[in-house]
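All protein chains of the complex are present and in place, except for one that has been dropped.
For chain A:
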């Protein structure tokens, strides 16, 4: 077999894990890893948690040690943007004008924070990169009032971290509860209670109309006329895929690069996508699905690394969605799709009140399809396995109950 040259575009979690998987699978050809950020591959989840709180230095987030990077024998082109993909020529054009030729290409360009539709006056922040986190922290350490617009995973984590730092925090979202898109409205209501019990002011069902002023004197105007005064504002309203550079390539781009269940882009050979930017066919859901979860990026990278080295025996993936979120002293773990049915909650009232519960989703006499577990790490393992195998919801509920009783 000829030694193939692989270009990986995007040098963060998905890109690095793909390189590691390629070498683990025995790829001995050249690898070029191109990344727009100047940094060596680093990890994002701590940006809204330990980095903001100051527990972890922002320059200590590396996903691989220098020795490991060296052992991967990979050419790193950092601080360089891929601008265009030329499938026919088999190369990627960089902002410098250089061309990176490839036999196989992996698109791992992730997502960016959705821009603020109200502008970003001084003291207002987005949060996606290390630089964003450093800038936000320097405002948070002044204390005062923080308004977080958007109660998704990142917004809720920023609110919790800032509250722990002692700021006055208000969390605003047009939906009726936090993280509704991730955990559904029922579990969302319980998370809202958790935030309020820690002193976070909440404005759910509230639409922001205007953001004005400057650092230390910002004003967030809501649709009902209320004005929230703030020293610092975070706009955390979701993410958008970095797929613009694929325009004109002929690849199918639809809110992410569309791929089959093997991670191969539709209609061409030798082009793959992993991580937040990838929209893979999901055999269980019978739909193309794009996930913005840490664990998914690693799972897809492992599969694509294998499939590039063994194109004749490709592996497929039907991932059980999994995302965790650390808020206050609790870990929220979400598996599968917590939607479509009212949740069956395992855990008595006292457990729910102390922020330890497991909510199970699925048809009452059918398989478990989703789970939200707060402060219950072992239930999550059972849930992730059960969703993958289609185990009846009833069986999982009984197993978790038995454990809960046995622990008393």
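The rule we apply is simple: a residue touches a chain if its C-beta (ideal position, glycine included) is under 8 Å from a C-beta of that chain, and two chains touch if they have at least 3 such contacts; residues count from 1.
By definition in this document, contacts and distances are computed from a predicted model.
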| item | value |
| --- | --- |
| Hidden chain of the complex, named as in its UniProt record, picked from "Cysteine desulfurase", "ABC-type multidrug transport system ATPase subunit", "Urea ABC transporter permease subunit UrtC" or "Ferredoxin" | "Ferredoxin" |
| Selected residue (touches chain absent from view) among A:54, A:166, A:244 or A:377 | A:377 |
| Options A:275, A:298 or A:370, residue touching the unrepresented chain | A:298 |
| Chain A residues that touch the omitted chain in the full complex | 17, 20-21, 24, 43, 45, 294-295, 298, 302, 322, 324, 326, 331, 333, 377-378, 380-381, 384-385, 407 |
